[in-house]
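Reviewing the structure listed below.
The complex is shown incomplete by one protein chain, all other protein chains being positioned as in the whole.
Letters A and B name the chains as they come in the text, with residue numbers starting at 1 for each one.
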Amino acid sequence: MNWKIVCPTILVLALLLPLTGSSYAIRISTLFIIYTIAAMGLNIIIGYTGQASLTQGAFYGLGAYVSALLVLNGWSFWSSLVVAVAFVAAVAFLIGLMTLRLKGAYFAIATLLFNVIIYEIVDKWDEVTRGPRGLFGIPSPAIEIGGVSISFSGTQNFYYLMLAVLVIMTVLYWIIIKSPFGSIIVAIRENELLAEYAGVNLTKFKVASFVFSAIFASVAGAFYSAYIGSIFPDITSFVNSFAFLTAVIFGGAGTLAGPFVGTAVVTLINEVFFTLAQYTVLIQGIVFLLAILFMPKGVMGTYYSRKAEKGGELPKRAIMGKL
Amino acid sequence: MMIEINYFINVLIGGLVVGFIYALTALGITIIYGILQIPDFSHGNRYMLGAYAGFLAASIAGNMLEISYIAAILAAVAVSALVGVLSYLLVYRRLLDAPHITSFIAAIGLLMLLEGFALAVFGPRYQHIHTPFDYMVLVGALRISAQRLVILLSSIATIAFLFYFLKRTITGIALEAVAQSPIGARLVGINTDKITLIAFAIAGALAGFAAALIAPITLVYPIMGAELNLKAFVICVVGGLGNIPGAIAGGLVLGIVESIYGGYFDIRWKNLVAFGILVAILILKPEGLFGKKERRA
Partner (left out) sequence: MLSVKGVGIKFGGLRALKGVTFDVKEGEILGIIGPNGAGKTTLFNIISGLYTPDEGIVLFKGKTITGMPPHKIVRLGINRTFQTTSLYFNLPVIGNILITLTGWYRGSIFKALKEKNGEEIFEEAMKLLKFVELEELAFTPVKNIPQEAQRRLSIAVAIATKPKLLLLDEPTAGLTLEETDKILEIIKSLRNNGTTIALIEHKMRFIMGVSDRIVVLESGEVIAEGKPEEIVKNERVIKAYLGESYVA
C-alpha cells in the first residue's frame, strides 16, 4: 500500500461523498470522523505510550458538556470549543499527575474510577448540568467571513466542517507521533526503566501524552454536541471509554492508521446490526473478543507483521518502534 | 434515644450485608489477580449470570419457596463457576504468553460479551427471585429481616470455609503457592494450569453464591454485575490486589461506610464520595491499605 496515493484518494472520495445525495451516508461519515478523532487521541496514550487509560469517554463527554453549556449561555461555538479543550486538558493534567505513577492494572483502575467520578458529577450536579434531563437545543456552529455568515447547521455543511477538522487533527496526530516526542513515548512503552536512564523524565512525557489524548477527545466531544444538538450524562460514561478502546485495539494499537481502520469497522458493525439493538452489546463483545484472540495486534498491526515476515519493507519510522 | 440506636444498628447491619456481598465478589477478583495478575473486569458479570441462573432455576423448580430458593442458589453457584472456568479455558489460557495488556483488554471484551448475552436473552427487565426468608425476626428490641440474617451467617460460614480450604487442604495450599510464585510452584511439581482452573471455579462460585443471596433484595437485571464489579475492584485495590484478608476487610468497610453515609447524609453524592475515597487511597497507597510497601527493583 502506498499511503501517498491512498490518502489523497480517500480524501477526494470523502469530498465527493455528498454528491451521492445520501444523507444517511453523510450522517454516518460525520459520526465516523468524530469517533476517529477521539480514537486517535486514545491511541497516543495506549498505543504509543503504553498506558491503558480508561478515561477517554469522560474527556469526550466533558468536552461535549463544557462547550454545550457555554454555547447555551450565549457563547460562540468557537470560543466555547477553546475553553472546553483547555478545561479538559487541565483536568487531564491533574488526573495524569495523580495516576501516572501507578503501573499497569493499577493505572487502568484509577483512570476508570476517575471516569466514574466525572460521570457522577455530570449526572448529579443538576444545578449546573441539568443532570439526567440532559441539554437540548444546542445550536450549530457558524463562521463569519467578511460580513457573510456561514452556518454549519445542514448535514452537508457540517460534514465538510468535520472533514476540515479531521485533516487538522490528523496533522497534529502525525506531528506528535512522527516527532522525537513520539519516539520518546515509544521508548517508555518498550522499556520504561531504560527510557529513564536515557535521561527522560517519565512523568512529564506520560502526563503530556495523557493531556494530548484528552485534547483529541474533548475536540471530538465538543463537535458531537454541536452536531447532535442534545446530550445526556451517559456521554461521559466509561461505556464510551470501552468503545474507543475497541476501535483502537481493533484497528491496531500503536499504528498510525489503526484508529481510522478500527473506528470504520466498529461503526460499520454498529450500523449493520442497528436493527438488532438488543444484540448490539453481545455482538460488540463477540467481535472484540475474537479480534483480541485471533488478531491481538489489530488490523494494521497484523498487516505490518505479515509484511515483515514476507520480507517486505516497513515504514522508515519502524526502526524506532513506530508503526 | 433507643430508636436512634436501633436505627444505627439497622444501618450497620445493612452495611454488613452489602459489605459481605462486596467481599464475596471481591474475593474472586483478588484470587484471580493473585494467580494470573489479570484485573478480571468481567468478574461482576459472572455474578450477574449467576443471578439469572438462579432466577431460571427458581421458576422451573416450582412454587415451594424452600425448594425453589435452594435450586436458585445451587444453579447460581454452578453457572457462575462454569462461566469462570470457561472464561479461563477459552480466553485467558490462550493469552498466557501474550503481553499483559492483551489479557486485560480481553477481560473488557468478556465483560461486554457476558452483559450483551444477558441483555439479548433476558432483556433489560428486572426479575425477582423469591426467598422463603421474607419475614422479620425479633432480636432483642430489633426487627431484622430473616434474609439479611441468612446473608450474614452464610457469608461468614463461606469465608471460614474458604480459609480452611486455603490453609488446610493440599489444593488450597497449592493455590496459595501458585499465587506467590508461579514459576516456583511449577518447579516443585504443582500443575499450575489445573490450579488456575480451580481458582476460576472458586471465584465464580463465590460470586454466584453472593448473587443468589442478595438477589431477593436487589432484584436481577443485566447491569447488576457492572455496578458491583467496579466497587469490588476498587475494594481489591484498596485491600491490596491479591490480598485475601484485605478484600474481605475492604468489602465490609465499604459496605458500612456507604450504609452509614446513605442513612445520615444526602444520598445524591453517595457514589461520588465512595469512589473519591477509593481513588484517593489508590493514589496515596497503591500497595493497598494492608499491603507492604515494595521498592521498585
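The definition used in the following text is that a residue touches a chain if its C-beta (ideal position, glycine included) is under 8 Å from a C-beta of that chain, and two chains touch if they have at least 3 such contacts.
Bear in mind that the values here come from a model prediction, so they are computed numbers and not experimental data.
Asks: If I consider the whole complex, including the chain that's not displayed, which of A:I175, A:L268 or A:L290 touches that chain?
Replies: Final answer for the missing-chain contact: A:I175.
Asks: Kindly state which of the options A:A187, A:A226, A:A243 or A:L256 is in contact with the chain not pictured.
Replies: Result: among the candidates, A:A187 touches the missing chain.
Asks: Can you work out which residue in A:I95, A:A108, A:A208 or A:V248 touches the chain that's missing from view?
Replies: Checking each option in A:I95, A:A108, A:A208 or A:V248, the one touching the absent chain turns out to be A:A208.
Asks: Mind pulling the subunit A residues that touch the left-out chain?
Replies: Subunit A touches the chain not shown through residues 175-176, 179-181, 183-184, 186-187, 190-191, 193-202, 204-205, 208, 319-321.
Just so it is clear, only the chains that are shown with their structure count from here on.
Asks: Quick check on the complex: what are the subunit B residues that touch subunit A?
Replies: Residue positions touching the partner: 33, 37-39, 91, 94-95, 98, 100-102, 104-106, 108-117, 119-120, 123, 230, 233-234, 237, 241, 268-269, 271-272, 275-276, 278-279, 282-283, 286.
Asks: Which residues of subunit A touch subunit B in their complex?
Replies: 50, 52, 98-99, 101-102, 104-106, 108-110, 112-114, 116-117, 120-121, 124, 242, 245-246, 249, 278-286, 288-289, 291-293, 296
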